[in-house]
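Apart from one protein chain that is not included, each protein chain of the complex appears where it belongs.
Which chain is which? They are A, B and C, in the order written, and residues in each are numbered from 1.
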Amino acid sequence: MKIITTPFPKYLDIEIVEHKAIGHPDSICDGVAEAVSRALSKEYIKETGSIQHHNVDKVALVAGQSIAEWGGGTIMKPIRIIIAGRANPSISVATTAIKATREYVKTVLPLIKDEHLIIDPMIGKGSSELITTAENIVANDTSFGVAFAPFNHIEKTTLGIADFLTGKEIAREFPEAGRDIKVMSNTDGKEMDITVALAFVGKYLHGIDNYRESKEKLTELLRNKFEVQNLLINTLDKYDSKELLYLTVIGTSAEQGDDGATGRGNRINGLITPGRPMSLEAACGKNPVSHVGKIYNVVAQFIANRIYSDTGNAAEVMIQSRIGHPITQPPMVLIRSNATDVKSIVNEELGKLPEMTLGFLEGKFRLF
Amino acid sequence: MKIITTPFPKYLDIEIVEHKAIGHPDSICDGVAEAVSRALSKEYIKETGSIQHHNVDKVALVAGQSIAEWGGGTIMKPIRIIIAGRANPSISVATTAIKATREYVKTVLPLIKDEHLIIDPMIGKGSSELITTAENIVANDTSFGVAFAPFNHIEKTTLGIADFLTGKEIAREFPEAGRDIKVMSNTDGKEMDITVALAFVGKYLHGIDNYRESKEKLTELLRNKFEVQNLLINTLDKYDSKELLYLTVIGTSAEQGDDGATGRGNRINGLITPGRPMSLEAACGKNPVSHVGKIYNVVAQFIANRIYSDTGNAAEVMIQSRIGHPITQPPMVLIRSNATDVKSIVNEELGKLPEMTLGFLEGKFRLF
Amino acid sequence: MKIITTPFPKYLDIEIVEHKAIGHPDSICDGVAEAVSRALSKEYIKETGSIQHHNVDKVALVAGQSIAEWGGGTIMKPIRIIIAGRANPSISVATTAIKATREYVKTVLPLIKDEHLIIDPMIGKGSSELITTAENIVANDTSFGVAFAPFNHIEKTTLGIADFLTGKEIAREFPEAGRDIKVMSNTDGKEMDITVALAFVGKYLHGIDNYRESKEKLTELLRNKFEVQNLLINTLDKYDSKELLYLTVIGTSAEQGDDGATGRGNRINGLITPGRPMSLEAACGKNPVSHVGKIYNVVAQFIANRIYSDTGNAAEVMIQSRIGHPITQPPMVLIRSNATDVKSIVNEELGKLPEMTLGFLEGKFRLF
Partner (left out) sequence: MKIITTPFPKYLDIEIVEHKAIGHPDSICDGVAEAVSRALSKEYIKETGSIQHHNVDKVALVAGQSIAEWGGGTIMKPIRIIIAGRANPSISVATTAIKATREYVKTVLPLIKDEHLIIDPMIGKGSSELITTAENIVANDTSFGVAFAPFNHIEKTTLGIADFLTGKEIAREFPEAGRDIKVMSNTDGKEMDITVALAFVGKYLHGIDNYRESKEKLTELLRNKFEVQNLLINTLDKYDSKELLYLTVIGTSAEQGDDGATGRGNRINGLITPGRPMSLEAACGKNPVSHVGKIYNVVAQFIANRIYSDTGNAAEVMIQSRIGHPITQPPMVLIRSNATDVKSIVNEELGKLPEMTLGFLEGKFRLF
């Protein structure tokens, strides 16, 4: 294992940051993929004693069709969730996947009914090569994990807004605020400019005025709480008819016209940050034992966090795997930081890999 | 439109770079999505006079099952390509999509037969809001485009290897080299280390020795041509049995165990570069008229290229859209470059947007 | 309307009779088709004031995969139910179909869980021609209904056994008796010979002896109750291993290897009687307003029953429709009976057609 370090690049003044909240079609696919992976892992442990190879990181969501109404609305066509992937067939993969998907989606979209959802698992066997490697805990792909720490102000604010909007307080005070939210922020180095797209739920609203009032209250709340004046919600709204507002039946654009896919939304730190190091790997849905596209992204984040918390220095971390290598010994770790002596941190965090599996099963790590 | 510039960040010494070639499952999905978008666009023009709203950027590929053999092999289960998305239903969307998909896949996988492929279009209507905006050529999403120029040495080398391996010379001299190729490179600032995964085609090989010999020749060829000593092909191979080699029937891992999805592979410059600015948008499959997730990525690349060619300065460019805004006037353009006076370049390139549509239809721009 | 009568043909001495009970894959498809039609009809009435055109008589069931065990067992792959058909899109057809299917299947297979079932509605719009005719209550097809009365001894016995085996007493006393049952009877004019195939449920059995004992008890019970000595259950059983018995997890061969389709099982009198007049129309799933393939079969049965009950004469009845004709005036009614003056019965029963719709909605008529 080579560990290579260079100085941290100059901090960015200008930046664009995006977050897709849990009810966004892409995030639903991320969440479903991970829920299925966790359910399969537990079932493998129960039935075979250990987690077998699987990779269900290709979930696709085909939008339904709906008619939103004040006080209600109708789902005309169900949402279809296709779970493509591979899994060792020693357990009942498909039924486990269906169950985990249904349960997960209900936590994200509390108003969804069984008949609004078609779940179609298309999970085949893996190639023999990769299944055998799973047992030895060697990397099952040539891939890399990427992370950075700490968040700067715009990143913190963007994620803070998103997490606040999908949190308990809003659920209680603003039940009309759906969980399909997209926060798009930019800064020119001086000011932040934030646009929020938020799917309102017709059931809890009784007309255009009510919608407008709720939106204005939420806007004020966010502006004050996050100290950002240039914040707008649903900029495309026209108060002429409900068709020109962002109104939904169950709180997601997936009910009408917006498809989704795993790996197309947030990175494991919860953000999309084009100006900062990012991995393109979908962490969700990959097995937590050998799939470096998942594990190395999380470990890279842990290393970056540790460097920052232990030394006060910002850090960008990239870990490369090579297929067939033991996962605890990646061939290459690249670190951009002004911290010195990061090797012990790297080694310590990589050493925790075996016990991290449990953390994945318990859903302890943010993955999207 | 605000155009904001800051100095270009210090060049990276250490970097990881990846490319997935045209036969990789993710790239197949990118190519299919774009082929369908182009076919739909042409059909819309023919039938309605102009390109209607569509977005077919959620293509998923469910791997088949195959038995590779020396001198041949069998596809046991077909590859399934699901085309999720939205399109104005004024034309025969589904049949157009099927035809375009079949034709495209044959160009990438010349050995594939009709019966090896199930094409399942699941393309619904879009939400009314977005369909109406398509006519006025305003941005149909709040999104951004990202690009940088020029490529550094490792980036150039990585893409050079990939394009060479999928080019005419290799097709002629090494027909056994399939087009599902993944090139993974890293550099510590001094040396490059390159790993190539390449799906060999059983039909053109008559045994393990033949495979080994071909692989060694290709390795030598690449090492010499691209002046890189640390280059390996198919590192996981064991010469004990064909099951332990990377052997396929039609030259792609999609035939056995590897699923794919649009937007999960290369960015529009052809690479995955975690240490450099990247957009997460899938450019492929989006309509070339109003879909900023496609158009702004390409324009950002043009601007970066122009800054570099006109001024000799490297540049990173981010363009942000806002849903409902005219696409020729993005609210924000962020540029990191040491070049001065980039505004005229930005304005000129944005001014070319309307005529770019034709370029998309003709497939003139690299998109993955 | 021409009503033509000829004498009843000589009664048959020799005959073969078959029944597929409610848990048989073909019957599941019949039941699902009818459950969906009823749910759609009710929803049409609720939303539009009247039943709109629909025909969902092409339900297909793709078997799952299961591992039966004493005391339990596992569904490895879910059962897929595809609902092909046509329905006026003024209501949420797909979600209504999914809900009705799930609810119906649970009544037939009480042990089935949500994740054991994929329900995939593929219900499109009808052709414009037929949708318009639905409003005027004219026949929507050129078709015919067929029936006979009364049942002879072997027919009565066959249906009696089937209904007894799926009834409350057996459910209480023999919970191990699944509802996928096929009764196949023949007679040479003197004796009956009856073979019963019955899916046993592993959950309620603890071993081969237990299975054998239950089967022997059931055999005795049926022989005595129906006074037939030549009656055998599961003739293929070999008591060497559970794989050689007819053992299931949830009581249907649909869980493992047996596909089904609407219209492939019982006629509306509950039987398959090759030597007696039969319609090939699937009654289930057709709309109860204009679909003569459904309505005329039931009316023909009513006419035959009435002729027999009023006159004591056996009767075979065929009613032909012609597309576009008012359904209360079929062009041709053919009756084979020794009864005289059947015209008033025919007219009376045809006159009840309009009010029969409600009977279909309430599930009052046997349809399979």
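One rule holds in what follows: contacts are C-beta pairs under 8 Å (C-beta built on N, C-alpha and C of every residue); 3 or more make two chains touch, one makes a residue touch a chain.
As the structure is a prediction and not an experimental result, all values here were calculated from the model.
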(request) Kindly name the visible chains that come into contact with the excluded chain. (result) B, C
(request) Please pick, from C:Y44, C:Y104, C:F144 or C:Y308, the residue that touches the omitted chain in the full complex. (result) C:F144
(message) Please output the residues of chain C touching the missing chain, sorted low to high.
(response) 2, 4, 6-7, 9-10, 12-16, 18, 55, 58, 60-63, 65, 77, 80, 82, 84-86, 122, 124-130, 142-144, 146, 182, 184, 186, 188-189, 193, 195, 197, 235-236, 243-244, 253, 256-265, 272, 274-275, 277-280, 282, 316, 318, 320, 322-324, 331-332, 334, 336
(message) I need the residue numbers on chain B that touch the omitted chain, in ascending order.
(response) 74-78, 92, 94-96, 98-99, 102, 113-116, 118-121
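Everything below uses one rule, namely that only the chains that are shown with their structure count from here on.
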(message) From the centre of chain B, which other chain's Cα mean sits the farthest off?
(response) C
(message) Need the CA-centroid distance for the pair chain B / chain C, whole Å please.
(response) 53
(request) Could you please state the distance in Å, as a whole number, between where the Cα atoms of chain A are centred and where those of chain C are centred? (result) 48
(message) So the centre of each chain is just the mean of its C-alpha atoms; given that, what is the distance between chain A and chain B in Å?
(response) 23
(message) Touching at least two other chains at once: which residues of chain A meet that condition?
(response) 77
